[in-house]
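The chains shown are only part of the set, and none of them has been moved.
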Amino acid sequence: MVKQRIVIKLSGSLFGFDTQATQLKEYAQLIKKIGEHYQPIIVTGGGKIARFYINLSRELGLDEAGLDLTGIMVSHLNARLLISGLGDLCYPATPKNLEEISLALVSDKIIITGGIYPGQSTNATSALIAERTGAKKFFNATDVEGIYDSDPRTNPKAMLFDSIDVKRCIDMLSNENSMAGTYDLMDLISLKVIERSRLPTVVFKSSVENIEKVVLDGIRRGTEITISS
Amino acid sequence: MVKQRIVIKLSGSLFGFDTQATQLKEYAQLIKKIGEHYQPIIVTGGGKIARFYINLSRELGLDEAGLDLTGIMVSHLNARLLISGLGDLCYPATPKNLEEISLALVSDKIIITGGIYPGQSTNATSALIAERTGAKKFFNATDVEGIYDSDPRTNPKAMLFDSIDVKRCIDMLSNENSMAGTYDLMDLISLKVIERSRLPTVVFKSSVENIEKVVLDGIRRGTEITISS
């Protein structure tokens, strides 16, 4: 029987100059376990090493779209790290666009990739991948606990949503002032994609334990994005 | 001497089941003339034929990201129409992503392509292409006269901006209710790209006469998007 597909976006924060093999091994083990129940498509972010290459390239004069491509390339290096820990269970390449992802699906293997399109966050990319692969759910394992009603870094009383309708989420993001250097807008794309495809989504803080609980045990963590009829 | 580059987005409305060769020839002639002064990168929309294929595919059950890919494919067919009228002056293929566009630039020829990334309007794609190619200006030849302070189809008193700051433009778009079937959000991406790269942009109604006046004669038409310091 063909397994259901799910998309998991892994925060780039897992990948930095101090990343240890033991951490990655735990993630690889978890992905292996998930692969017994689903055909997971994992999307890795670029993280600090991406930002390192991006910053240097920007100083050297590379244009913003070119910088996006550099960041994508680092996210694929990160994807390769996880592939290294999964051997033959994993599709042996990191797909570079949606067409390659469709072809990779045919293998019935676990798929691990990075960003694919410039001008989009890996969140948006992950949502598009979820659409294209017919994934039953999109798990966004990120750096924060979920979606708050205000910025928890500045407002100690910020409240975490247990669930939020995608339309309200879009409103909130649209009205917020975008800060230079953040990819806030790009998350608008992911929300629009979630909305147009009525894609069940959950946003929660990335950790091996959390992912296992949310993905495999069905335990509630973070914020569920709901789609009103 | 190397020519300056400019990006011109051509509204998909040029391409429909009733399109005549004479219209396309006029556009081809215009592009040829522009090619004497600049290295233009032309981005064609999908138009009605794209919507025809998209609607059929949607009824057959294709996912939204897959529909985007279908629309992109039609926009490349449209791009090929214009290439047909330009012969050796034109790069002989329609680049499929930013990397291919960079390689095409090396030829010093006119470049004509369609959409390149799913999840993005051809507006957004054109802005990314402008970034990547170091274009000095982005000309968005569209179906409307320019940017209005409200919807001119419903509000007869809607006022056309002569110029508008990109930040205000983003605010306006963000607050507007998105209507099903329109790619409003995607235009947010193009605005964000315009903002991050401080890309001079003008939005005006597409016609051979208008494009010639705006691009070649420097005559003011439509709305100039300005970037405040």
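When the chains are written out, they are named A and B in that same order, and each has its own residue count from 1.
In this section, a contact is a pair of C-beta atoms (placed from the backbone, for glycine too) under 8 Å apart; a residue touches a chain by one contact, two chains touch by 3 or more.
Predicted model, so just to flag it, every value in this text is computed and none were measured.
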| item | value |
| --- | --- |
| Oligomeric copy total, full assembly; chains in place: 2 | 6 |
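Definition applied: only the chains that are shown with their structure count from here on.
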| item | value |
| --- | --- |
| Chain A and chain B: spacing of chain centres that average the CA atoms, whole Å | 29 |
| Sites on chain A touched by chain B in the complex | 63-66, 69, 97-99, 117-120, 124, 128-129, 131-132, 134, 170, 174-175, 178, 185-186, 188-189, 192-193, 196-197 |
